[in-house]
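Taking it in order: structure first as structure tokens, then the write-up.
For chain A:
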Amino acid sequence: GATSATSSGDDTITMGFSQVGAESGWRTANTKSVQDSAKNAGVTLKFSDAQQKQENQIKALRSFIQQKVDIIAFSPVVESGWDTVLQEAKRANIPVILTDRAVDSKDTTLYKTFLGSDFVEEGKKAGQWLVEEYKSSTDPVNIVELQGTTGSAPANDRKAGFLEVVGADPKFKIIATQTGDFTRAKGKEVMEAFLKSNPDIDVLYAHNDDMGLGAIEAIEGAGKVPGKDIKIITVDAVKDGMQALADGKINFIVECSPLLGPQLMDLAKKVLKGEQVPPRVVTEETTFTQEQAKEVLSTRQY
Partner candidate 1 sequence: MSGKTESLTGPILLMRGIGKQFPGVVALDGVDFRLLPGEVHALMGENGAGKSTLIKVLTGVYEIDAGTIELSGQQVAFSSPLAAQQAGISTVYQEVNLCTNLSVAENIFIGREPRRRGRIDWKRMRARASELLAGLGIDLDVSTPLSSHSLAVQQMVAIARAVDIEARVLILDEPTSSLDAGEVEQLFDVMRALKAQGIAILFVSHFLDQIYEIADRMTILRNGRLVGEYLTRELPQVELVAKMIGQVLADLEKLHGEARAFDEPLVQAQALGRAGAVEPFTLTIHEGEVVGLAGLLGSGRTEAARLLFGADHATGGQVVYGGEPAALRSPRAAMQRKIAFLSEDRKRDGLVPELTVRENIILALQATRGWTRPVPREQQDKLVAKYIAALKISPAHPEIPVRNLSGGNQQKVLLARWLILEPRLLILDEPTRGIDVGAKAEIQRLVVELSDGGVAVLFISAELEEVLRLSHKVGVLRDRRLVAVLPNDDELTTEALMETIARGGAR
Partner candidate 2 sequence: MRRLLWPLVILALLLLVNVVFTPNFLSIQMRDGHLYGSLIDILRFGAPLMLVSLGMTLVIATGGIDLSVGSVVAISGALACLQISQDAGVAWAVALALGLSVLLGAWNGFLVATVGIQPIIATLILMVAGRGLAQLITDGQIITIVNPAYKLIGGGYLLAVPFGILLVLAVLAVTAFLVRRLALGLLIEAVGGNAEASRLAGVRSKGIIIVVYAFAALCAGLAGLMISSNVSSADGNNAGLWIELDAILAVVIGGTSLLGGRFSLGGTILGALIIQTLTTTIYSIGVPPETTLLFKALVVTVVCLIQSPAFRAKVLGRRRRPPAPGPVPGEKVRVSA
């Protein structure tokens, strides 16, 4: 545990936090959570928005080092390419916490801990529900997939995890897959096209709630009943998604919680006090069926 080489001798902690961007509601909820809990925990937060660019994040980290913050936290845009700047941080004795996503550096001393979700796991959970749902049927199951932004980590991993599970059984067939850029509008547009070119769709797997919500509109427009004629699985569990789940329009949601703030502040304090922290803290995430959704709907924060 390093004590920070801080210039500010006072006891308030200054944290530099580099966020990926504000590309989705999920992300902004994540930002808000970090900002709010920093305030509650009395941590001075230096916030920087990288607008989805890794180079901006690296620049932000550099500038945090320059500003001699006590601790750095960031959600890496991608896994690779952090070694150089993390080494600089290490040289400057500034501890680093990763949130939301890990980096693939061999040198694990470059960061103290990683706090976040596991996108592959999320994809697997979605797949497992599907396998469970259709375990008694022998008919082929036609699946269409709405992917996230091409090349983005959640899209890659949620796709891979899902495929790993359903790929084991040949009756599951992914008949169409296309990117919906994580947005409702694209989700609707792509689904409309899917519906026209593929008459028999049994299941829709969307990499986030928003695309699923857009697709629901398309399905309704085509005169089908979402949740019945076409089963829908999504990831995230934002409020609108949970509402749709409770209304029976979505069948299953894998939670991916953006509310990392409080945990992050705790970890930061521990790290700065020199306490031992586990190398990996996975956020507590669950899955929701329609019944569960109805129960928890009123208590959801975002």
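Throughout what follows, a residue touches a chain if its C-beta (ideal position, glycine included) is under 8 Å from a C-beta of that chain, and two chains touch if they have at least 3 such contacts; residues count from 1.
A word on the picks: all candidates are chains of the complex that A comes from, given by their letters.
Computed from a predicted structure; not experimentally measured.
This complex places chain A in touch with one candidate out of 1 or 2, and it is 2.
Only residues 22-25, 27-29, 31-32, 147, 150, 176-179, 181-185, 188-190, 192-194, 196-197, 210, 213-214, 217, 221-223, 238, 240 of chain A touch candidate 2 when the two sit together in their complex.
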